[in-house]
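Every protein chain of the complex appears in place save one, which is left out.
== subunit A ==
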Amino acid sequence: MSAQWKEIMLVINFLFIPTVWCLYEDQMGLFDWKQDFVGKVEYLHWDQSPAAMGKRLFVGTEKNVVASINAYNGSLAWRRVFEESVRGRVDRLLYQTNILISVLAGGRFVRSWQMGTSLLLWETSLLADDSIRASAVFTSREKADSFLVVTAHALYNIKTNDGKKIWETNLPKSDTANRWFIGVNEDDTYALVGVTPETDVVMATVNQEGTVISQNSVPAPWINDDTSCQIVKGSYFVCYVPSKQALQVLRLSGGKNFISTSLRDLGFEATSETSIEIPSTGVTGFETEIILRVSRNHMSVLTIEGNSLKIVKNMPQVSAVQIVENEDTSYIITLQKSLKEPSVSITGYELKSGQESAELSQKIPFANSHGLPLKVNVMMFTRRRDSKIGCKVAILSEDDALQVIQKPGRVSWRREEALADILAIEMVDLPVSENQAKFEDEFGSHDDVFVMFIKRLKAQLSQLQSFVIKMVERLQGLRHPAPTLSDEDIDQEEEEVEEEEDLIRDEFNLHKVIVAVTKAGKIFGIRSQTGKIVWQHYLPDLSPFDKYNRQTMLLFVQRTTAHFPNPPQCAILGKNKRTGNALIFTINPALGVTIAGTPPNGLDLGYKVVQASLLNEVDEHFLKGIILMDTQGKIHVYPESVQISSSLPSLYLHLTDLDTNIITGYRIVNTNDKGLKADEVWNINLQKSQQTITQVVCKRAIEHVHSQGRVLGDRSVLYKYLNPNLMAVVAEGEEPPSPGTHKGPSKFFSIYLVDGVTGHIVFHVNHKRCHGPINTVHSENWVVYSYFSEKHRRHEIAVLEMFEGKEQSNSTAFSSLSPPPQPLVLRQSYIFSSPLSAMATTVTEKGLTNKNIIISLKFGGLLSLPKALLDPRRPAMPSQESMEEGVIPYIPEIPIHTEAIINYNRTLSRVDGIYTGPAGLESTSLILTYGLDMFYTRVMPSKMFDVLKEDFDYVLIGSILFIMILVSILTQKLAAKRALSRAWK
């Protein structure tokens, strides 16, 4: 009978699990938000079609996206996300009046898009090599009926309306040339230049029928893949050579060699930024001028007259230039960032006369946090009303932001595209309210009685004051803004007011500040509740560490908000773009102000860092230190005020060298004469010849494990193996084909569980005929990883769980140096029916709540999967004991319930990672996925056990309670009366 009962309970449990995750329809967007990004914009076009002139922007980005942006509010009209690999790379985005063509993956996919709806009009595939970028231009300046695409193999002329190839021509030296440039000559022949790195350039002239008229090759040993070059007037080829600090000009018709012009001769000083600027619309092939970027904020427009370079306009202090044409007049548009105030002045000059055009010039506010404007795209038009010229301006700045000016003098909207490339993320508590802070101050300090009494009085007075203010405000009703302000101003102002009020901790500490560090070197503070940006900082020198092509930046929370009156502090560690040294920047994450003593552009530490780690030790102001190891093996502590001598003998650091596959462990020791030093203790060689380490996954420091073991069916305890120093090392490799069997090479991967202190390999597992990408989650006593099984051609998720056994060898402390006996490792793998892109596990305040695994699926869903489903102890045959324990019977497949998809219908494209953070409520975990889209929500893996449900009927319960009390009082009275009357009988 009891077994049956439990079975029923189990079934009921199962029935209820999924329903808890889903939302009601009216809860959409209440706890979550989503932001769409496109990534760093590479190509930008204003919609010039008569129907929607200036109403849309078309962009092609580095994140393999082609999108259309509404020019009035900056929202995405449509977005096409291509493959993440090189097959989705947008090489060119061609636009003319009502034609939008994207050339992807070196010309492999040429697609024409319907501009309003993003429908695919036609697609054609060219013979291409996707490692070589394709070039493409229209054959005429306006209303072209065909366009040219040059791939690694040939030149194609394609019709714009149906994608049919008109002709194709094989080009000379197409096997060695790595890049091709196209220009259109005045006599309507096409000039092509192919670059073979470090050898030569080949020139070819092709006529309109597609036959090669002439070809010639010129040696150019200085040229390589990064050399910036351009074809001017269809008859000159210009390159800038950084090594020679000179511009090289080659005449395409009969030129025998390059003519070198030193920058000095032109009156410029070369810098590392010097290059030929490619306009945001891409190369059109009809260029007559060269835009030369001399330095970060010095541009110059050059032209070629009679084989020699001539300066058209030299513009020091200008950081963005565009040459734009309107009704047969060419203008130079320049953007100059003011040094004193946060503003940018836009100035237009007539190209021929050099005269400033008053109609085009304007000044716009431009925050310092955007860096310098880098590229500008202006749409000019002549007003019908007064035949004056006007313009709409789109600006791309150093921080990857896109801003658009619709009306002169004001930025209509901006898109922070840096957020599409988040490298490090943390959620930080908001500060407590002013009154709360006063209380904290009162109880936190150790003053004498009199001072404390005064503080008490003050705190209560301020409470009274705020109460009175609140009441007065309520009496006055809603505030009305002054009528003189325009609508937009009010909007903005209201926004500001709202934010100021709200930036304090809420009751359950659910609202946080998300600190996001991006690849562009910009740091954002985002309100978790709304997704609005609270503060932003742009550090021009900050760039990610990029060893082994892995871009990493480190973000440490050195002090949380819990230590009032000390402000919270975050440290961002990256690489200095210019010096290559480590760059550290500290900030108060709640307010976004830099910590006193930090330079505004970050502190260059003066040495290169190989690894850094947050200390557990705090100084007298509760500030956690950071230890940094430099290339010499010396250990530095930041800030230096933190004393680590007391914890020194137990501090360890490990480094993984991906080139050699050697993991080395160090102990930090204090040498009296040389300061702190890392002493090598152990190393593991994982045989580079066979495999390559791809991941090293440690546990998260903020994680708490509440339960030290698992209760089994017979009510004994299986203690967890909770080694805090354990790391999971993933190495992927390929087995060579064995000569005996006729099988090809088969991929495999291994997972090593290594103790970070002693280097002891606790466990090792090898998966044959399986390959990555492997996503790994390491938490508590388990490791969950996903991979693709070649044998069964399906995705699988495997789980390893480590247990010490029924006895705990040391219940008070865990030391890797005197470890418990070899743990019992249980493992199981499950079929997962969908490809996935990222995995993370939920984290809660005390670690009491069950864990869910958050999985982002490739099709755009975000799955919240209970860890109980990924349990290696799921029995194939459920027994009495397993049922007693509540283990779910084994099913080989992990179900994907649609109710468990926490982002309901909001598809997430290309998720790079998932961040999970604890909220003040134990039941709740906050989730943020980042990548091309940002999505924030919260999950309750064990349901909302610590808060009353929203639909809790307070009135009913309250009235029942009240009636009950009333009735009990009444009956008491009646009973007393009755007793008395009975006594009288």
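A few comments on the model shown:
Basically, a contact is a pair of C-beta atoms (placed from the backbone, for glycine too) under 8 Å apart; a residue touches a chain by one contact, two chains touch by 3 or more; residues count from 1.
We adopt the following convention: contacts and distances are computed from a predicted model.
Comparing "GPI ethanolamine phosphate transferase 3, catalytic subunit", "SAC3/GANP/Nin1/mts3/eIF-3 p25 family-domain-containing protein", "Rab GDP dissociation inhibitor" or "ER membrane protein complex subunit 4" against the UniProt entry of the hidden chain yields the protein name "ER membrane protein complex subunit 4".
Among A:L23, A:V669 or A:V705, the one in contact with the hidden chain is A:V705. Looking at A:K674, A:R715 or A:K985, the residue that reaches the missing chain in the full complex is A:R715. Considering A:F381, A:F508 or A:F814, the position touching the chain not shown turns out to be A:F814 (whole complex). Although one chain is not drawn, the whole complex shows that of A:R264, A:K547, A:H792 or A:K977 it is A:K547 that touches it. For subunit A, the residues touching the chain absent from view are 1-2, 5, 545, 547-548, 550, 552, 554, 575, 609-616, 627, 647, 650-658, 665, 693, 696, 698, 704-709, 711-712, 715-717, 722, 724-725, 756-757, 810-817.
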